[in-house]
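In this view, the complex is presented without one of its protein chains, the others remaining in place.
Order as written gives the chain letters A, B and C; numbering starts at 1 within each chain.
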Amino acid sequence: MASFQVEVRVSPRADLLDPQGKAVEQALKRLGFAGASSVRVGKLITLTLEAPSREEAHRLVEEMCAKLLANPVTEDYSFEVAPLPAPAAREG
Amino acid sequence: MASFQVEVRVSPRADLLDPQGKAVEQALKRLGFAGASSVRVGKLITLTLEAPSREEAHRLVEEMCAKLLANPVTEDYSFEVAPLPAPAAREG
Amino acid sequence: MRAGVIVFPGSNCDHDTFHVLSQIVGADTRFVFHRETDLSDLDLVVLPGGFSYGDYLRAGAIARLSPVIEALHEFAQRGGLVMGICNGFQILCEAGLLPGALAVNTCLEFRCQWVHLRVENAATPFTSSLSPGQVLRIPIAHQEGRYIAPPDLLEELEENGQVVFRYCRPDGSLDLKEREAPYNPNGSLNHIAGIVNRQGNVLGMMPHPERASEKVLSSEDGRAIFMSALAAVGAAR
Partner (left out) sequence: MARVRERIPDTFVPDPPDDELLRRVGLTRHEYERAVGLLGRKPNLVELGMIGALWSEHCGYKSSRLYLRELPTEAPWVLQGPGENAGIVELTEELAVVFKIESHNHPSAIEPFQGAATGIGGIIRDIFAMGARPIALLDSLRFGEIRPGKVNEEVRRRNLYQLHGVVAGIAHYGNCVGIPTVGGELMTDPAYNTTPLVNCMCVGLVRKERMVRARASGVGNPVFLVGARTGPDGVQGATFASAELTERSEEDRPAVQVGDPFLEKLLLEATLELAGHPAVVGIQDLGAAGLTSSTAETAARGGVGMELNLDAVPKRSAELSAYEMMLSESQERMLIIVRAGNEEEVLRVFRKWDLDAALVGRVIEEPVLRVFHRGEVVAELPVGLLTEEAPLYTPDYCRPREPYRPAGAGQPLCRDEVEATLAKRFGSPAAALREALAHPTVGSKLPVWRQYDHMVRIGTVAGPGGDAAVIRVVGERVGLALTTDGTARWVYLSPHRGAAKLVLEAALNLLSVGAEPLAITNCLNFASPEDLQVMDCFARAVEGMGEALREIGVPVVSGNVSFYNEGPLGKVLPTPVIGMVGKVEDVSRAVGMGLPGPGLELFLLGSSDLRLDGSLIAFDLTEIRAGEVEPPDYPAFRRLRELLSRAHREGLMAAAHDISDGGLAVTLAEMCITGSTGAEVTLPEGPGAF
């Protein structure tokens, strides 16, 4: 088994209203950041994953997103899987 | 002016309890993903930013994080600024 | 006493707080819209409960950008009494008028229920009519009410007596080392439910005293907090 650092990005679907993104955009404008637009607020989920191979890790994360981490009806998701250095360097 | 795609990651400070991360980890384990560990849930804020240069864009995003997007008492932040292709390709 | 209740877009306990201040405590009370910047006519400013700006991004994160907050900093420096209830406490922390922050409850759920508070410091303008160790039955209603602060700041708060209320059992007992205590539904460090700033004139508390100020609502314990402020203003005149 090897361990991988996984980063999952979950954001509200582009065609749906994002009330939180709208509120943050208006606040940024009021703070003077006139150049900011299309603000969207989503979730960033990071985890360590033990898996036999990178392909297997990829498949597992895909399944995690479909089953739990993202709501297919209102959210889109993307993720990256990067091998972690040898166990010695892996923090607890 | 050029436009940049900005991605800000805001995560709970490592030394702080992250109940959301703990809950997601337990749920993943219940779904059979035994290999998942150190799950942490943070915020992902994406936006488009008009700025004269990449350095200026960087400075602006730094200021946005300090003033609004992250709370230093409870959160750490990092961000990436990537130039967006020419305006034609930019959606409305 | 002349009291002002700030109305942010999204505040929803403003009318409740106004009712208790004007009808029950008998203070001369007015609403302060969040764009106003002149607080000079007031002795006490209350930031009520609610979901200012929908609690988007972080509870209180956007409300602290309102013009009235600038004026509030000066008002507090001049010794005016400031009281942040629930969302008001979150805004005061985000604005730097109070130390620490309010994070999501350990149970991750919104919790609306009665709790018991123990008075830890009866020498503040908000607790002068209460006695140390007294137990108050006051309700909470929040999802981001877990008070947290870095270890050194927490120690400082304890040493300066800035902790005013702690969640406790009905008999007033509590155990500082106990995690997930049933009497502390949000998991606040040291069971902290309310604090004051160093000067002692700015109070932030998560429980809602305005919801426990009339017998018909089954508790009047909250009224004493408003009455203490009234007395403090009277004495200061």
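We adopt the following convention: a residue touches a chain if its C-beta (ideal position, glycine included) is under 8 Å from a C-beta of that chain, and two chains touch if they have at least 3 such contacts.
All figures in this text were calculated on a predicted structure; none of them were measured in a lab.
Considering the full assembly, C:G50 is the residue among C:G50, C:G100 or C:G145 that touches the omitted chain. Panel shows chain A; residues 12, 15-19, 22-23, 26, 71-74 of it touch the chain omitted from the view. Residue-level contact of chain C with the missing chain is found at 9-10, 12-13, 15-16, 19-20, 23, 33, 49-51, 53-56, 109-113, 139, 141, 143, 208, 210-211, 214, 216-217.
One rule holds for everything that comes next: only the chains that are shown with their structure count from here on.
If you average the CA atoms of chain A and of chain C, the two centres end up 35 Å from each other. Multi-chain contact residues of chain A (touching two or more other chains) are listed as 24, 27, 31, 41.
Multi-chain contact residues of chain C (touching two or more other chains): 57, 61-62, 65.
The touching residues of chain A, when paired with chain C in their complex, are 19-20, 23-24, 27, 30-31, 41.
Considering their complex, residues 1, 9-11, 24-25, 27-28, 31, 33-51, 60, 63-64, 67-69 of chain B touch chain A. Those residues of chain B whose C-beta lies close enough to touch chain C in the complex are 12, 16-17, 19-20, 23, 43, 68-69, 71, 73-74.
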